[in-house]
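The complex appears here minus one protein chain, its other protein chains still in place.
Up next is chain A:
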Amino acid sequence: MLYDLLIGPFADFGFMRRALVASLALSMGGASIGVFLILRRMTLMGDALAHALLPGAALGFLLGGLSLPAMSLGGFLAGIATALASGAIARFTSMREDASFGAAYLTSLALGVMIVSFRGSAIDLMNILFGAILAVDNTALILVAATTTVTLAGLAAIYRPLVVECFNPGFLAAMGVRGSRYHYLFLALAVLNMVASFQALGTLMALGLMLLPAVAASFWAREVWSMTAIAAPMAFLSATIGLLVSFHAGLPSGPVIVLIASLFFLGSLLLGSRASVRARLSQRVHLRA
């Protein structure tokens, strides 16, 4: 009974196994990226960036059909271009960065949907917008796994300067370190992860497994590393539960996974050990010193 519920689907179906492995990889890399997106106060910009992949992926689709490498490459280039352009616009004009990201996001969403409609069907569009984690094939698995490897190695390499750049950029500057270098390296890793999760969750929800667990973890952890250590398993658990629920209930997998992650967020918001609703309420009973 329990076997049928929890293990059977993965044991019996290859597509469920591949989806599970893909979620594991996505969770490990993406959750750490999500933690830094929050620390940099870039959650909305990250979201805009994920949408900005769409026209690139759509161009790849136009040229190469539903081919993952073509669409991924297109998406990656579009994401990097948007990040650089928005950063440049914010620096050279007085426009705030969130506003320029907002403008970029709307433009690229409209552009992307239009490009897909030149050639594709409504189903293609649905796949690109909402993803299809159950359709992950071996090429996609390798792409996702490679992304996670690069992300974890990359984040580990630039961890210290990146944390300081988030916390106290002025200190880094006074030490003669160019913090923007690490900012852009981080953005490149973030775009890479969005590209990887875009086949699984689609451009609209690519950030679901990155941001929600990271936000949830911020209600438990007191330091950056522990936040990451809590966010990654939470992301993987959300994905696993989401896959099972969608399998048994016949619901679309992407939205279910993101919704389960939202439940983790809600639970942490209520019960977390710091800055949560519970922590607020329990402050009524103060300690002796």
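The definition used in the following text is that contacts are C-beta pairs under 8 Å (C-beta built on N, C-alpha and C of every residue); 3 or more make two chains touch, one makes a residue touch a chain; residues count from 1.
Rule of thumb we're sticking to: contacts and distances are computed from a predicted model.
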- line: From the options "Sigma-70 family RNA polymerase sigma factor", "Tryptophan halogenase", "Zinc/manganese transport system ATP-binding protein" or "Response regulator", the chain left out of the display has the UniProt protein name "Zinc/manganese transport system ATP-binding protein"
- prompt: Per the definition of touch given earlier, which of A:173, A:251 or A:277 contacts the omitted chain?
  reply: A:173
Task: With the full complex in mind, choose from A:83, A:227 or A:244 the residue touching the hidden chain.
output: A:227
Residue, one of A:73, A:111, A:141 or A:163, that touches the chain absent here: A:163
- line: Touching the unshown chain, chain A contributes residues 39, 157-158, 160-161, 163-164, 166-168, 170-171, 173-175, 177, 218, 221-224, 227
